[in-house]
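Below are the structure tokens for one structure; questions will follow.
And now, subunit A:
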Amino acid sequence: MLEEIIIAGFGGQGIMVMGRLLAHAGMVEGRNVSWIPSYGPEMRGGTANCCVVISSDPIGSPVVAEPDTVIAMNRPSLEKFAPSIKPSGLLIYNSSLIDIVPERQDITVIAVRASGIASELGDIRAANMVALGAYLRARGVVSREAVVDSIRAVMPKLSQSLIDLNVKALDKGMDIAGDQLMISESIS
Partner candidate 1 sequence: MSERLLMKGNEAVGEAAIRAGCRLFFGYPITPQNEIPEYMSRRLPEVGGVFLQAESEIAAINMVYGAAGAGARVMTSSSSPGISLKMEGISYIAGAELPCVIVNMVRGGPGLGGIQPAQSDYFQATKGGGHGDYRMLVLAPASVQEMADCTADAFELADKYRNPVMVLGDGALGQMMEPVTFSKPPVSVSELPPKPWATTGARGRAPNIVNSLHLENEELEKLNLRLEAKYRRMKSEDVRAEVIDCDDADVILVAYGTMSRVCRSAANMARSAGLRVGIVRPITLFPFPSEILSELAKKGVPFLVVELSLGQMVEDVKLAVNGASPVQFYGRTGGFLPTPKEILARMESVLKDRSQAPCGAVPER
Partner candidate 2 sequence: MTRVFGRPAALADVPTHYCPGCTHGIIHRLVAEAIDEAGVLDRAVGVAPVGCSVLAYNYFNCDMQQAAHGRAPAVATGIKRARPECVVFSYQGDGDLASIGTAEIIHAAARGERITVIFVNNAIYGMTGGQMAPTTLVGQKTTTSPRGRDAALAGYPVRMAELLAALESPAYIARVSVHNPANINRAKRAIQKAFEVQIKDQGFGFVEVLSSCPTNWGLAPIEALKWVEEHMIPYYPLGEFKTVEGAG
């Protein structure tokens, strides 16, 4: 088993936290994992991305060139990384902020209104969890329980009410992806 993921968006969208949750959940489930951020002088507001590798074997390069999955939280990220996805890979994108439709036909595409749903739940910052939920449902590389268990380890200062909100956002993302996958299966 080898899953290589790129998560990308604006700085401040919780991109790094998504990756760390995923890596931590993989570790909890006994996998080899790596997480590496793109790092640069911009601390806020610039583009941010990280690579996560989850594998049953020792991990070679932590930097992912051809991902199995891309989670794009804004349009520049989609434009930059969608072309690099492996054939029959997965693209999850934040359709609240991305007004173009991905062109590739050889991959699974799931549009998630992540920012919109997070706002409706009460905090736009939970958009990352909506997208992460969609990923969990679509790929199943790590379990929902492992991710929920990792929230406290990755974000130790989070209040209980914010943890609850994050879990709610995660579940909402899982539901949306489930619905979309069912529709696409019934079409094909």
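Everything that follows uses one rule, which is that a contact is a pair of C-beta atoms (placed from the backbone, for glycine too) under 8 Å apart; a residue touches a chain by one contact, two chains touch by 3 or more; residues count from 1.
On how the list was made: all candidates are chains of the complex that A comes from, given by their letters.
Nothing here was measured: the structure is a model prediction, and the numbers come from that model.
Candidate 1 is the one that touches subunit A in this complex, out of the options 1 or 2.
The part of subunit A that touches candidate 1 in the complex is made up of residues 20, 23-24, 27, 32-37, 39-41, 58-63, 65-66, 153-154.
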